[in-house]
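Below is one structure. I have some questions about it.
Here's a slice of the assembly, chains where they normally sit.
For reference, chains read A and B in written order, and residue numbers begin at 1 within each chain.
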Amino acid sequence: MLQNFIEPALHNLTSPAILFFGLGLVASLLRSDLAIPEATAKLLAVYLLLSIGFRGGTELAHHGIDGRMLAALGAGAALSFATPFAAFAVLRATTTLRPVDAAAVAAHYGSISIVTFIAASNALDRQSITYEGFMVGVAAAMETLAIVAALLIAQRNGAGSSRPTAALWREVILNGSVVVLIGALFIGIVSGERGAALLRPFTNELFPGFLCLFLLDMGLLVGRGLEQGRQHLALPAGLFALGMPLLGAAAGGLLAMPIGLSPGGTALLMTLAASASYIAVPAALRLALPDANPSIGLTLSLGVTFPFNLVVGIPLYTAVAAWIAG
Amino acid sequence: METYLKKKVEIIIEAPLMRRIIEHLEARQVSGYSVFPVLAGRGHEGSWRADGLVGDTGRMVAVMCIVDATELDLLLEEIFPLVQQQIGIVTVSDVQVIRRDHF
């Protein structure tokens, strides 16, 4: 199994997408003035969400829906809801974070990073490992449930300000990235083979290139975040950001086995469980838990967990998944 | 040309809050507001830059609102709870406008 990890891990390290991530990171740490304009970063994000959703939808239309899909959705939801409780317990036991900050960090880790998911599916594609089309739906299902759990935790610990309102729920659920992802999934299902063929040059052939550009930007952001949030990287918290993904991946793998996911699907569920949000959750928490310090969760999830998953996690989970589901 | 004294309120606030501030201003039926982009900044909560960002977090916007001096206090008192716990600043200054009835 170790061999099954080391070779893909090295291969992963020389993939253009990872290298462009590294370029962005280095440029940022060297304080280059390289910058991707905000409008461009948003375009790239919409492109990636649209493509990955649409491709998942056409996959789904092709292979049909089965019981495993419902089971996988349920597993994803359960992971997203349960993880924050585990993360909160670990953080309270090992760090000196205030309850509200621990709850906020926990929400990041219950939710997912869609970019990590995209990088993982890109890595699987490169290794010609197939996966279930519905995994995109699982990703979407895992995005927001963690926030509910975090609010419950904060309230129980006397840290949440007031009861979450209907307005908050709408803002969380109708988050733009969730809408594009799920919308494109449905459109992929409905528009079928003909639609897929029409869009293939856009959604498939360009995908690796746009992913490189996007990861270049992510590298710049990670570098900047590491610099600005370095005071949050002290030992217990820093270790949490490396250990929590492993815990999550283990839970994801355990749930994937009874469902009977393919090795590719298992790797993706592990990746989702291991990943931590740094886009949707932070924005929602500024509305839901304004007292929490936003830079702790962001530094840990974007600065540590994201690059860890990108470089080490994805090949690791893929190797483990091949072993347990192969 | 005759001008009339008004108050200009400027609120620099985290982008995820923008919609709430605006909905609040619209509910109060203020005569209007304008939202300006901000590129970068620094405050008590550290420094930030907009470029490269994908979502709304970690970024500020500036909401500007011209109101009558008589409305100022009420507006500030209503906005204060919204911005108090959040990252952001509020400033007020004097301006002259040329169409009194417009505000």
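In this text, a residue touches a chain if its C-beta (ideal position, glycine included) is under 8 Å from a C-beta of that chain, and two chains touch if they have at least 3 such contacts.
Computed from a predicted model, the values in this text were never measured in an experiment.
Engineer: Counting across the entire structure file, list how many copies of each shown chain there are.
Structural biologist: A x3, B x3
The criterion applied here is as follows: only the chains that are shown with their structure count from here on.
Engineer: So how far apart, in whole Å, are subunit A and subunit B when each is placed at the average of its C-alpha atoms?
Structural biologist: 34
Engineer: Going by the contact rule set out above, which residues of subunit A touch subunit B in the complex?
Structural biologist: By the definition above, subunit A touches subunit B via 35-38, 41-42, 44-45, 161, 167, 171, 177, 217, 220-221, 224, 228, 279-280, 282-284, 286-287, 290-291, 293-295, 298.
Engineer: Which residues, counting only subunit B, touch subunit A once they are in their complex?
Structural biologist: Where subunit B meets subunit A, its residues are 14, 16-17, 19-20, 45-59, 85-87.
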